[in-house]
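Apart from one protein chain that is not included, each protein chain of the complex appears where it belongs.
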Amino acid sequence: MDILVGSLFAGLLIGMILALVALGLTIIFGVMDIVNFAHGEFLMIGMYTGLLTAQGLGIDPLFTLPAAAFVGFLLGIICYFGFIKFIIRGPMVAQLLGTFGLMLLLRNLALLIFGSEDRAVHTGLLVDKSFDIGMGIIVPATKLAAAGLSVVAFFAVWLLMHRTRVGKALTATALDAQGARYMGIPTERMNALAWGIGGASVTIAGALLVNFWSVNPFIGLLFTMIAFAIVALGGFGSIPGAFFAGLVVGLITEIPGFWDFFSYTFDAEWMMDVPMTSFKYMWVYVAYFLIVVFRPRGLFGWKQ
Amino acid sequence: MEAIKNALDFSDSPRIDLIVAGAIGIAIIAFPLFPHSSFAMSTMIQFLMFSLYGMGWNTIGGYGGQVDLGKAQYVGIGAYTTAVMLIRWDVPFWFSMPIGMCLSVGWSFIIGYPLFRLKGHYFAIATIATSLVLKDLFEVWDYVGASRGIEISPIEFPTPDFMRLLFRDDIYYFYVILGFFFLGILYINWFRRSRLGFQLRSIKDNEDVARSLGINVHWAKIKTYAIATAFVSMVGSFHACYVKNIEPEDTMSLDISILIALMAMLGGAGSLWGPIIGAGILIPLKSYLKEWLGAQAGLVGIDLILYAIIIMLISAFEPRGVWGIVEKFRRKRRK
Partner (left out) sequence: MKALVKFWKSILLALLLLAFLVPAGAWAAEEIKIGVIYPLTGGAAAAGRELRAGAELAAKIANSTMADLPMTMAQNSGVKSLGGAKIKLIFKDHEGNPTLGADQAKKLILDDKVDGILGCYFSSVTKTVSAVCEQYGIPMINGSSTSPALTERGFKWFWRTTPHDKWFTKDLFELLVGLTEGKVKGVKAIPKKDIINVASACEKTEWGSHVSALIKDFCKEYKFKLRKSFLYAAKSADLSSEVRSLKASRADVMLFASYTSDAILMVKTLKAQKAKPKIIWGQDAGFEKPEFRQTLGDSISGILTRTVFLPKVVEIKKLAGQVNDMYKRKTGNDLGGASARAFTGLQTWVAVLEKAGSTKPADIQAAANAIYIPGKELVVPWQGIKFATTGNEMGQNVLGSGLIGQYQKNKEGKIELEIVYPFDVSSADMIFPFAGF
């Protein structure tokens, strides 16, 4: 029983953080209809920022969020003005491969600068502390805090998009760029802003993630794929969609845990032999495929 | 007969193209006669292999306009079919390769049907997803050696062996893949002028118009995808015999899918010579960069950074690749 609850908890917690990772992607897509293959690399940069700021300034990793947000915002804007702006005019092929190139560039720059070895947070206020919620289930405090802060960040972005003038302008551009332009909303600036906010949200997620997930230059791709799955499930462009889809995908990554639970409950030898742990993320890819083929709109999205 | 005539018909290319192509072709054939290091030889073989991969990709990615980033799974199917059939049933390459192609094409139809309901980035990501799923499955499937992969041991399979395509020296592999290379070029030449080729071109231009003309868009794409798959699978089978050791991580990784697409794009997707040019630039670049920067641990990944920059520049300023630049230049001169 404890396995079931433990997995549920872990799945939901990680889901909240994954939702934040996907948030940036859905904003950029919503406003500009471009898909950023380098999204996971932004996350990776966010993780390194969080880690190095914490180590450099000697502060707790959880307080590095503003630094990460700043870096992410800047990175998004630079990418837009320096590169993305040029490829949106081109054919789809160019856009796809362009952001792919960006992904390779960021990944290998990180490799050059940081080296390929794993790095992780070792000291901090909450590191090594955990809560025992009964039944022997241990929840690390860092994960709990990260999940909580994700929800807060999510809410903050939602507020930004729907309650501020800037946010409303962004939403308008997302819904109808042409119309928004007639209303005097400068598309170019909105695009850049989308990249800035999108970049910031994913780097914040990175700074949160690095508290319990080690970082190396190659982890970007996995998160890009997970983010795509979440955005597809929740609907490209929908912020609440990203949140709920994030939870669902978080639970999907815990399928091996649920499988374990069933195999122990039914004491089924054959179930224990199935190497479920090897397939941790495979189900996410399968889910992506099924959703995109059978229900492209996702749960809440309005774009096809 | 008609088809063969079409394949050999290069008359629509400017003479200068044919002269250059011919000269390069002769140079490649004569290459082994000059003193060369084993390093240069293996780079050459890589170039020919990736040209073929790229040519295959180009049918659906270039002429078809649908960016496919999941070709590695077919490299895997081709490679594993050949390796497994050799290890378990002693089936020579020349039989297992076509069988591998059939299996790959079969799989491509199965996932192609739902896949081609998608377009653009959805399609691209879905292709990545399928490739990763297949790789994960191969990693736990004991029949194909799971993550340990399959080794073609030189003790059990002495070289040289033409039927099984097992040689010690690279030069035999060179000529075999060179043969495939020329056949590939002829095939693509035929393809771009075939009915399917024309259909694809109108689909790429404007899908709705194509459909109104009576073209079965969905089916055309699936057929083209199958052709791309067949190319890739064939080279995958060759790869198994050349490298004699295949593992999912090595043979079916996403990096290979990306490289294939990248080369074709760089050289010029949608043109005959594009993938070859792309491979001709990127493969030597990769090999020689690695060699020069080699074990100096401080400069890992520089070759990929260079790639990345090249790709970014091309996609921003000349999405039609090197060939696109050539054509643009020509159009200007004509004016």
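Residue numbering begins at 1 within each chain, and the chains themselves are lettered A and B in the order written.
One rule holds for everything that comes next: contacts are C-beta pairs under 8 Å (C-beta built on N, C-alpha and C of every residue); 3 or more make two chains touch, one makes a residue touch a chain.
What you see is a predicted model, and the numbers here were worked out from it, not measured in a lab.
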**OP:** Check the options A:15, A:101 or A:140 and report the residue that touches the missing chain.
**Re:** A:140
Original post:
Which one, B:117, B:201, B:218 or B:244, makes contact with the chain that was left out?
Top reply: B:244
Original post:
What residue numbers in chain A mark contact with the hidden partner chain?
Top reply: 2-3, 6-7, 10, 115-118, 120, 122, 128, 130, 136, 138, 140, 212-216, 218-219, 222, 253-254, 256-257, 260-261, 264, 272, 275-278, 280
**OP:** Using the touch rule from the top, list residues of chain B that touch the missing partner.
**Re:** 37-39, 42, 139-140, 146-149, 151, 153-155, 159, 168, 170, 243-245, 247, 250, 294-295, 297, 300
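By definition in this document, only the chains that are shown with their structure count from here on.
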Subject >> Chain centre separation (chain A, chain B; CA means) in Å >> reply: 33
Subject >> Touching residues on chain A, where the partner in the complex is chain B >> reply: 35, 83, 86-87, 90-98, 100-105, 107-109, 111-112, 116, 221, 225, 228, 232, 275, 278-279, 282, 285-286, 288-289, 292-293, 296
Subject >> Sites on chain B touched by chain A in the complex >> reply: 61, 65, 67, 114-115, 117-118, 120-122, 124-126, 128-130, 132-133, 136-137, 139-140, 254, 258, 261-262, 265, 269, 299-302, 304-305, 307-312, 314-317, 319
